[in-house]
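Here the complex is missing one protein chain, while the rest keep their positions.
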Amino acid sequence: MTTGIALQIGQTLLALVLAPMLMGWVNVCRAWLQGRVAPPLLQPYYNLRKLFHKDAVLAHDATRLFRFAPYIIFACMVLAAGIVPTLANDLPFSPAADVIALVGLFALARVFQALAALDIGTAFGSLGARREMLIAFLAEPALLMVFFTASLISQSTELPHIVDRLAHQEFALYPSLAFAAVAFWMVSTAENARIPVDNPTTHLELTMIHEAMVLEYSARHLAMIEWAVALKLFTYSTLGIALFLPWGIAPAGDLNALPLALLALALKLAIGGAALALLETVNAKMRLFRAPEFLGTAFLLAVLGMLTHFLLEV
Amino acid sequence: MEMYWLLGLPLAGGITLAFWGHRAHAPEINAAFSLATLIAAGWLTAHIVAEGPVLIGGDGWFYIDAFNVFLVALTAFVAFTTALFSRPYMRIEQAHGRVNAARLRLYHASYQLFIGTMLLALTTNNMGILWVAMEAATLTTVLLVSLYRTPAALEAAWKYFILCGVGIALALFGTILLYFAAEQVLGAGGGALSWTHLNAVKTRLEPVVLQLAFVFLLVGYGTKVGLVPLHSWLPDAHGEGPTPISAVLSGLLLNVALYAVMRSKVLVDGALGGASLAGALMMGFGLLSVLVAALLIRRQTDVKRMFAYSSIEHMGLITFAFGMGGMVASFAALLHMTVHSLTKSAIFYAVGHATQKAGTQVMEDIRGLIKTNPTIGWGLILGTIAILGVPPFGVFASEFLIITTTMHQHPWATPVLLTALGVAFAAMFGRVQPMVFGETTLPRLPHQPALLPVFVHLALVLMLGLFIPGYLAHWYRQAACLLGG
Amino acid sequence: MSLTYHLQVVNLLAALLLLIAFAMLSQRRIVGLITLFAWQGAALATSTAIVAWSTGQHHLYYSAALTLGLKVVLVPWYFFRLIRQLDVDREVEPMINIPTTMLIGIILVIFAFNLALPISQMAGTVTRSTLGIALASVLLAFLMMITRSKAIPQVIGFLAMENGLFFAATSATYGMPLVVELGVALDVLVAVFVLGIFFFHIRETFDSMDLKHMERLREK
Partner (left out) sequence: MPETTLLDWAWAVVLYWLGLAAASLALQTQAGLTRWVVFPLGILGAAAMAVLGALALASPPTQFILPIGLPELPFHLRLDALSGFFLILLGVASSGVGIYAIGYFRHMAAGPLAVLSLWYHLFLAGMALVLLADDAYAFMVAWELMALASYFLVTTDHKIPDIRRAGFLYLLIAHVGAVALLLAFGVLHGSDPARMAAYSFDAMRENTLNPAWASVTFLLALFGFGAKAGLVPLHVWLPEAHPAAPSPVSALMSGVMLKTAIYGLLRVSLDLIGAPPAWWGTVALSLGLVTALYGVIFAAVQSDMKRLLAWSSIENIGFIIAAFGLTLIFHADGKGALAALTLTALLYHALNHALFKSLLFVGTGSVLHATGERRMGRLGGLIRFMPWTAWLMLLGALAIAGLPPLNGFVSEWLLLQAFLLTPGLTQPYLNMAIPVAAAVVVLAAALAAYVMVKFYGVIFLGQPRDPELNEAHEAGWPERLSMLGLAAGCVVLGLVPSQMIGWLNPVVEALLQQTLPNDGNWLMVAPLSAQRASYAPLVFLAVVSAITLLVFFGVKYVYHGRVRRAAPWDCGYPELDARMQDSAEGFGQPIRLIFSAFMRVERITPDPFDRQPQYRGDSRDKVWLWLYQPIAAAAAWLSAQASRLQHGRIQWYLIYSFATLIFLLVFVTR
């Protein structure tokens, strides 16, 4: 149990630390692919530090909701990161929430983000909030179908059990998971405000989704949000890893497997980040109302995955 | 003994009021006579409760059993409350100059006589006298319908007279055929028309003749019941006559006519040996009436006409239930007769005052009653809700039984019934609600309206919905057995 | 032997009754109509009297007398007086196409006879076959009421109907109990009286006895 607690905390801290680096890594790769001079890998950390030092500027009638939202969002992301098995598989927190609760957690963070964006009452804030919620309700059904397909095999929505079933019992190829993986990729681009649904680096307010919501934030509040964004990307990546290529995650109570697990994780994240950068380079951001089609496709793929499970794997 | 009081009092009242009917206190005299009649009826009722069915009079001129005793009580009661209501009502009418002294005299005299004829029709044991009384009931009311002497009133009265006259004539032919058939069994003489004798030998009566007789009787008395398509006189008469008369026509006369039909039905059923010809005919008429009346309610602009059509609808429902026969259905029909006449008369009281306030019967011009006269408003909307068969009012009790019985005896009929009830609900409630609610421009009434009867009636109906006294239920059951349960 | 003789007379009168009924159906003038009505009443009274005499049903004499007094004397007199007062004397009624009416009448008669046939088989009375005629004249009177568009003719039709009924009562069943007879007679009397009042009201309100003024109460 103590090891469990230790692992839990260690893993969460690891996520906290690694998240900005993953963000940085993606930016580096993208710069390379676009033939630009890459920013340092640790640039996100510099940004965070700078932001923490600055004085926070709040609009005159910003309410407590506006001030607390960043911390709540951050906390939600930390918990999420703690629940998803990244290195080891026995986590005391994980029974607190299965994948569905995880979706709920993300939703909670999102709603606070949107409410905070509405608080000041600027045109861009409400625009961003509206678009964010729009993308969300389009993405969530697809996401659930993905989880559903994944949980069909292990008859469980508990991540550790899914990982256990896939990684630590007899190896099998699941075509259904292939579909699910693609769908998951599409959904997570939408959820993490990445191209082609949203462009995290844009400076044109009218095309913004996520950025438009945080325009009024500054200093430490902005820092919390940026960090939360990074954590979210990290969590989604590890979630994808846990669902679709969990090999390498240490089984419960096996401490010797940890270094290997760490290595595997780093490798997977590096590849994943590179792939994300690649896709973001070759794709362009699509118009907002193309998003339903995009996510509809994701939903379709997930359903297909489920059906293939019923047809081929039962 | 009380029998003679019961019939003598209205007669005496009629004669008295024929001379005094225009005096200042004539309404009180009218009410007093009605009260006396009510007491006599109560006396008779008590007697029956004590001793069961009795033949009264020389060689059984009058026959009181479970079927007509409660109708007698009901008739006397509603007659009394209506007299109470008509007290201020006719005063206001006189104040508005719509009736003069002579007409008031006519009104009061014929009111009493009308009640008398109905009581006679209910109590007599002789099918011939029954016919005479029914005809007399028409004659005493026809001049009341035309009381206001407006073209519309005259037209209504004329149609009432001719249509009911013809109908009644046909009923007479039916009675003759009945006599003709009875004569074969009982031999000539008075006995051949007395219902008790006929009932005793009904199984030996000639079916062929009785069939024809029943057709004539049904068409004849059915005209007075207001069964579609014989109903044409009813909305006109109710719409144009003075409201108290509409109340008693709707509340009582229709019941009495239906009573006559049922008395003959018993004989026919006996003669045909349970073959349900009569029942089938009545069910047909009933359904048709319910449907057509409900559809016509939707077209109304005149409030009294609308409630007249609702009377047709309910009479149709009762006829249907009687036609279905069987213990529960007949029980429900009898209950429905009671609650319908109570509720409908209550509604007409409220409507009467409302129309007096507005000075019109056009519903668009009656608005927001609840503002100036809350009691009238509540009376009207509660009455409407009650008549539309919303529990816990008694009308629902009977409709509950009727519909559930229909559902397992004749499921095919339920859609028709329910469509009709639904349409009627939408139409009536949609028209009454704005009359009661909303802003108003109406003035207050000069006289204090007599709304006690309204709420007494509604209270009774409410009680019957929640609790039916034992002896009443007992009568209903006996009557239901009698009517072929 | 004498019975058959009486029977023949009654049948003859019955035929007469029917004939008059047809005549009334085709009569345009109101005065003529009333006369015909009186004649019908007379025929009715005679037949009643004969039946009474031949069968010794004494209360039928009263009934015959009643008929005579009411339908032959009182009512026609009253009507004549009425039309003189209302001077609708020369109001000639536009009848709808007499031949068709006649045709319908014939059909009705056949129908009535067929209807009455099984009944009259079982009648114990001497004059049973007249029931069909009675029914026929009732239906004809009904038809007349339908075809007439003026008030007075309609009422006469109504009363003619009563005649038919009386005929049925007396000839087919030797009359109802006297009480009933009296009651019926009373009703007829009152009815006529009421109608009289009516006519005046109608007259002073519409200044015409034409029923087409009385079509205002209808569903729009």
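In order of appearance the chains are A, B and C, and numbering begins at 1 in each one.
Here is the rule we go by: a residue touches a chain if its C-beta (ideal position, glycine included) is under 8 Å from a C-beta of that chain, and two chains touch if they have at least 3 such contacts.
These numbers were taken from a predicted model, which means no experiment stands behind them.
Touch, as defined at the top, links the missing chain to these shown chains in the whole complex: A, B, C. Interface note for the absent chain: among A:Asp198, A:Glu216 or A:Glu280, the touching residue is A:Glu216.
Considering the full assembly, A:Gln155 is the residue among A:Thr2, A:Gln155, A:Thr201 or A:Asn256 that touches the omitted chain.
Residues touching the missing chain, restricted to chain B, are 158-159, 162-163, 166-167, 170, 208, 211-212, 214-216, 218-219, 223, 228-230, 232-233, 235, 277, 281, 292, 295-296, 298-299, 326-328, 370, 385, 388, 390-392, 396-397, 400-401, 403-408, 414, 418, 421-423, 425-427, 429-430, 433-434, 437-439, 465-468, 470, 473 (touch as defined at the top). Considering the complete assembly, chain A touches the hidden chain via residues 52-53, 55-61, 63, 65, 68, 71-72, 74-76, 78-79, 82, 93, 95-98, 100-101, 104-105, 107-108, 110-111, 114-115, 118-127, 129-131, 133-134, 136-137, 140-142, 144-145, 148, 151-152, 155-158, 161, 205, 215-216, 220, 224, 289, 292, 299, 303, 306-307, 310, 314. Residues of chain C in contact with the chain left out of this view: 111, 115, 142-143, 145-149, 154, 211-212, 214-220.
Operating definition for what follows: only the chains that are shown with their structure count from here on.
At the far end from chain B, in terms of centres built from Cα atoms, lies A. Distance from the chain A centre to the chain C centre is 102 Å, each centre being the mean of its Cα atoms.
Separating the centre of chain B from that of chain C, both taken as means of CA atoms, is a distance of 31 Å. For the pair chain A and chain B, the distance between mean C-alpha positions equals 79 Å.
Multi-chain contact residues of chain C (touching two or more other chains): none found.
Looking at the complex, you find that chain C touches chain B at residues 57, 115, 118-119, 122-124, 131, 135, 138, 142, 145, 151, 154-155, 158, 161-162, 165, 168-169, 172-174, 176-177, 179-180, 183-184, 186-187, 190-191, 194-195, 197-198, 201-202, 205-206, 211, 213-217, 219-220. Taken in their complex, chain B has these residues touching chain C: 126, 128-129, 131-132, 135-136, 139, 142-143, 146, 149, 151-152, 154-159, 161-162, 165-166, 169, 172-173, 175-177, 179-180, 183-184, 188-190, 192-193, 206, 208-209, 212, 235-236, 239-240, 296, 299, 301.
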